[in-house]
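Working notes, beginning with the structure itself.
Every protein chain of the complex appears in place save one, which is left out.
The first chain written gets the first letter, and so on, giving A, B and C; residue counts start at 1 in each chain.
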Amino acid sequence: MSRIVRTAADIIYPFVLIFGLYIVAHGHLTPGGGFQGGAVIATGAALVIVAYSYTEVRAWLSKNVLMGQEVIGLVGFIGVALLAFAFGQVFFFNYLNASGSLFGIPVPYGINAGELNTGGFVPLMNFSVGCEVWGGLTLVILYMLSGLEKEEC
Amino acid sequence: MKKFIVLIVSLIILSAFLGVIAMTLTFGAPKMTDMDDYFLRFGQEQTGTNNQCTSVTFDFRGFDTLGESTVLFCAVIGVALIFRKMQAGEEHEDE
Amino acid sequence: MTIADFIITNAPALLVAIPLFAAFTIPLVGRISTAARNLWVMGAMLAAAAVAFILAFTVFTSGTVIYVFGASAVNLAVPLDSGGIPIRIIFTVDAMSAFMDIICAISGVSVLLYSLSSESRNSSLEGYYALFLLMITGVFGMVSTGDFFNFFVFLEILSLASAGIIAYRIDGGLAVEAALKYFVLSTLGAIFILFAIGIFYGQYDALNIAMIAQRMQYTMLDKIALVLLVAALAMKCGAVPMHFWTPDAYSMAPSSATAFLVVASQASLYGLFRVLFTMYNVTMNCITIGWIIIILGVLSMVVGVTMAIPQKDVKRLMAYHAISQTGYMLLGVGVGLAVLGNVALTNAFGFTAMEGGIFHIFNHAMYKGLLFLTAGVIFYRIGTRDLNKMGGLGHNMKYTMIFFIIGALAIAGIPPFNGFASKLMIYESVYIFNPILAIIAMVVSILTLASFVKVFHSIFMGPKLPEYADVKEAPLPMLLGMGILAAIVILVGLFPQPVVDGFVAPAAHALANQSGYIFSVLGGA
Partner (left out) sequence: MLWNLPFITVVVLTFIGIITVLLKKNIIKILLGINILESAVNLFLVSLGYREGGVAPIFTLAPSNLMVLPTPQALTLTSIVIGVATSALVLSFAMVLKKKYGTVDIDKIRRLQG
């Protein structure tokens, strides 16, 4: 792509990243969540891949790192759920809610302004899923590009 | 041509079915809402999230979401397998 | 709380969590070494199988087990403040589910043992084993869940993992073509199921199977949902009008995966039975629906076996026989369904027919898995599946030949093997219901025998061919995997009565007992 597109992509990419992370972090308060935020971040990666060529991008984005990121996200997700066993609870029990510790401020019923430090394990799961979707979707794009012939990319 | 007729007939049957859906259900007035009323009333206290969609997705039906992440993982692994470079002595499919 | 108590209490969750966790971590474990990866995969599979057996033991001794994900107590299906509705995802493991869990566990262990050796020459095995464990997760989840949307999610896990594994041999494009065919059809089926879920949700505001069953009124919309569900699930299990994908997918997948794909199809069959018996039961017109299932079954039997006879590709031939055997299960359970409203007839032969059909699921998974594994050994050693190019392999592959004979006699329904036990139950009960159907079933059985005699002759008999003069016997893990299945085929064939009384009859009664299923989830509410 032309220099204008590349520069624009360079400038926009950090904003896309921040916006995606914002969506992930506020998933339990505002519309959004891990999937949506992760998809937004992966869109940023797609933007960079479109602006530059695959051969350049391949040097920056390692498939192994992305796969590791995806696995960490998934293991984090199931690990957060499995941790309920350590508390003597049922699988997927929300042990952090109203516990007073991390993300543990109790929320009464009704309309409120929203407090970031609530939600029990939901924000942790949002982060894990965001991590997983980010890695997974980027990996899909990279693998598909690697399947293309030389002259097509 | 025969295939086309079969297709048209099946489509008519299908559209009749779906037409019944469109006629029977009313938009804007769900028939029963007891389960969702429970989510809306108690979801905030039980999960600590203001966003009830998230509370349903990650807490009440969190196991579905685990499955959904797994589906994405399946797709990534599948795509990775399809675009792998095959080794030399690998088993070939029979032609 | 001791570890034993912990496992017994949380068995339904561990059943899915163990293979899932192992599958997620394989890409990392695979980087350490091949041996570590094999150990990890096999250990996870054995642990999951052990949990499945523990769970099945609990179910068969003390009744239905329910597990509520994320509740404050394991069996708190209906929260006190909810007014009698289940709100969370619930695993409802009754005798039928436990029966399917056992099938999946046995088949999974033996096939995985086999694949440790049979796939060792290939690349990217981390992905292969991850997808294999995800298939096992999918089957365990599908047969254990008591939530209909959860069933859909596991169905999708199963079909994506299966599609990835069918396309595993990418060199010629044929496997990818088969995978594409399978995947497009199963996605269409999944969309139909999602439509049905939407219909149930819109009417009853429930996703739990027991809750839907309790509120079921059999309105016009429920009829539409029934049609969509029967079409989708019959397509997924390979019944005849929608069977196109079966031979392609079965013949092109790696052999070890094919043996497990049989179990995957049975899981869809389980879903069909669950929908018909637990969700609709006598609210629908059992005679009509029962006859539809019977006709599907008879068509599958006849078309499957007639298509199988002219095949040249050994796995394709076996795939058509798999369709034909699916017909027996549909026939047996369909007869049970057709007389469901009539207590006298049900007690006279309905339960026997259902037991025969359900018993055949188990037997089919065992002997068909065994046959596909033997076909895999032959392909592993000589590199072709074409029957015309084979011959005289019996001289060098004695154990494989014995295993093939066991499988072939079992599928044909010859007395000392397990296929006979279930087929006899089907013949007897169906003959009382309608003699013509029983005669068709017997004729199909004879044709199956004829077909397998031909296959046996062209693979193993005859003089030693020069190009296969130095063919060796299969490696030990492959023989072990086949040996497990063959031992089960013989044992169940010799002593069918304890199996029928201990596992099959409770499964059939659990399937027919709708109110018991609802009561176990909702309590008295």
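Convention: a contact is a pair of C-beta atoms (placed from the backbone, for glycine too) under 8 Å apart; a residue touches a chain by one contact, two chains touch by 3 or more.
Just so it is clear, the structure is predicted and the values come from calculations on it, not from any experiment.
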| item | value |
| --- | --- |
| Among the chains presented, those that the missing one touches | A, B, C |
| Hidden-chain contact residue, picked from the options C:78, C:153 or C:339 | C:153 |
| Among C:194, C:227, C:348 or C:402, the residue in touch with the chain that has been omitted | C:194 |
| Contacts of chain B with the absent chain, listed as residue ranges | 7, 11, 14-15, 18-19, 21-23, 25-30, 33, 35-36, 39-40, 43-44, 50-53, 55-57, 61, 64-65, 67-68, 71-72, 74-76, 78-79, 82-83 |
| Residues in chain C touching the chain absent from view | 149, 153, 156, 160, 163-164, 167, 170, 172-174, 176-181, 183-184, 187-188, 190-191, 194-195, 197-198, 201-202, 205, 207, 247-248, 251-252, 307, 310-311, 316 |
| Touch list for chain A against the chain that is not drawn | 29-31, 33, 35, 110-114, 137, 140, 143-144, 147-149 |
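One rule holds in what follows: only the chains that are shown with their structure count from here on.
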| item | value |
| --- | --- |
| Chain-level touch network, classified as line, ring, star, complete or other | complete |
| A-C compared against B-C, more contacting pairs | B-C |
| Distance between chain centroids, defined by C-alpha means - chain A, chain B (Å) | 21 |
| Euclidean distance of C-alpha centroids - chain A vs chain C, Å | 36 |
| Chain B-chain C separation of Cα centroids, rounded to whole Å | 22 |
| Multi-chain contact residues (two or more partners), chain C | 20, 24, 69-70 |
| Of all residues in chain B, the ones touching two or more other chains | 42, 59, 62-63, 66, 68, 70, 73, 75, 80, 82 |
| Of all residues in chain C, those that touch chain A in their complex | 1, 6, 10, 13, 17, 20-21, 24-25, 27-28, 67-74 |
| Contacting residues of chain C [partner chain B, same complex] | 20, 23-24, 69-70, 79, 81-83, 85, 87-89, 119, 121-124, 127-128, 130-131, 134, 137, 141, 149-150, 153-154, 156-157, 160-161, 163-164, 167-172, 174-176, 199, 202-207, 219-221, 224, 227, 252, 254, 313, 379-380, 383-386 |
| Chain B - residues contacting chain C, complex | 17-18, 20-21, 24-25, 30-36, 38-39, 42, 59-64, 66-68, 70-71, 73-75, 77-78, 80-82, 84-87, 89-95 |
